[in-house]
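All remarks here apply to the structure that follows.
The complex appears here without one of its protein chains, the remainder shown in place.
On to subunit A.
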Amino acid sequence: MRRPVAATLAVLGYLIMIVPILFVVATAFSAGRTLRFPPEGFSLQWFEAAVTYDPFMESLVSSLYLAIGATALALLLGVPATIAIHRGKIPGRGLVEGLFLSPLIVPELVVGLALYQQLMIGFGLDNLTTLLLGHTALLLPYAVRVTGASLALADPAVEEAARGLGASPVRAFLTVTLPLLRPGIFSAALLGLVTSFNNVPLSLLLQDREFRTLPVTMLDYVQQSYNPRIAAMATIILAATVVIAVIAERTVGFAKIFGGINR
């Protein structure tokens, strides 16, 4: 080993990042009744217990609806705004872009409190609408920044050339600009889905008996029961996340989307 100190610290870092996740998986296959290690025997019973447990499955569906809805809305609002920011002549462009990125700098829990207090209690808005509003605001910065990055790489002269060759503005957009934006939109969509689905702090105060999100339901579950059902649900989420990571790697490049590396 050429750099013993750095290598030791690196191994320690990887252990802290990875070992807890392995322990979740190991306990999910337990045949015992409590979350303990080493697990007592091997069985798939807790996976069955997780997928037949209504609160988990109902909130899973809710979380998926919310993630898809918020991502779609954030892209519908964010992509036109990105085009306006990069291609339109607007005074104070930096300020406008900063405004779209602003939800990133306020703690999510604080945003959640503001929406709960002002929109749900103050205005009497239902929790689904409030969640959708909040998650869309949370995802707008990603939509604007990620699609903006691919728009900045595209040469505006290509669109002008299409117009010069007789294409209408709509046709130039659909046949030239949109294909250029596709990798950006795809990355933003993937990032948005994952961010919304995993969110706790923003969703935490916006729960309701009718519409709950999965991560918050899981947090509540641990307070009441301490058994491997939760580990099995966590392992299912882990497996789904691995699939998404592989899809990301095969299409746009995993490190590029989620690490912002080589952007």
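Descriptive notes on the structure:
Just so we're on the same page, a contact is a pair of C-beta atoms (placed from the backbone, for glycine too) under 8 Å apart; a residue touches a chain by one contact, two chains touch by 3 or more; residues count from 1.
What we mean here is this: contacts and distances are computed from a predicted model.
Looking at the choices "assimilatory sulfite reductase (ferredoxin)", "Acetyltransferase Pat", "Menaquinol oxidoreductase" or "Spermidine/putrescine ABC transporter permease", the name in the UniProt record of the chain not drawn here is "Spermidine/putrescine ABC transporter permease".
Note that of A:Ala81, A:Leu181 or A:Val252, the residue touching the chain absent from this view is A:Ala81. If you put the hidden chain back, the residue from A:Ala137, A:Val176 or A:Val252 that touches it is A:Ala137. Interface residues of subunit A facing the missing partner chain: 2-3, 5-7, 9-10, 12-14, 16-24, 26-27, 34-38, 73, 77-78, 80-81, 83-85, 88-91, 96, 99-100, 102-103, 105-111, 113-119, 121-122, 133-134, 136-137, 140, 144, 194, 197-198, 200-201, 204-205, 215, 218-219, 222, 230-231, 234, 237-238, 241-242, 244-245, 249, 254-255, 258-261.
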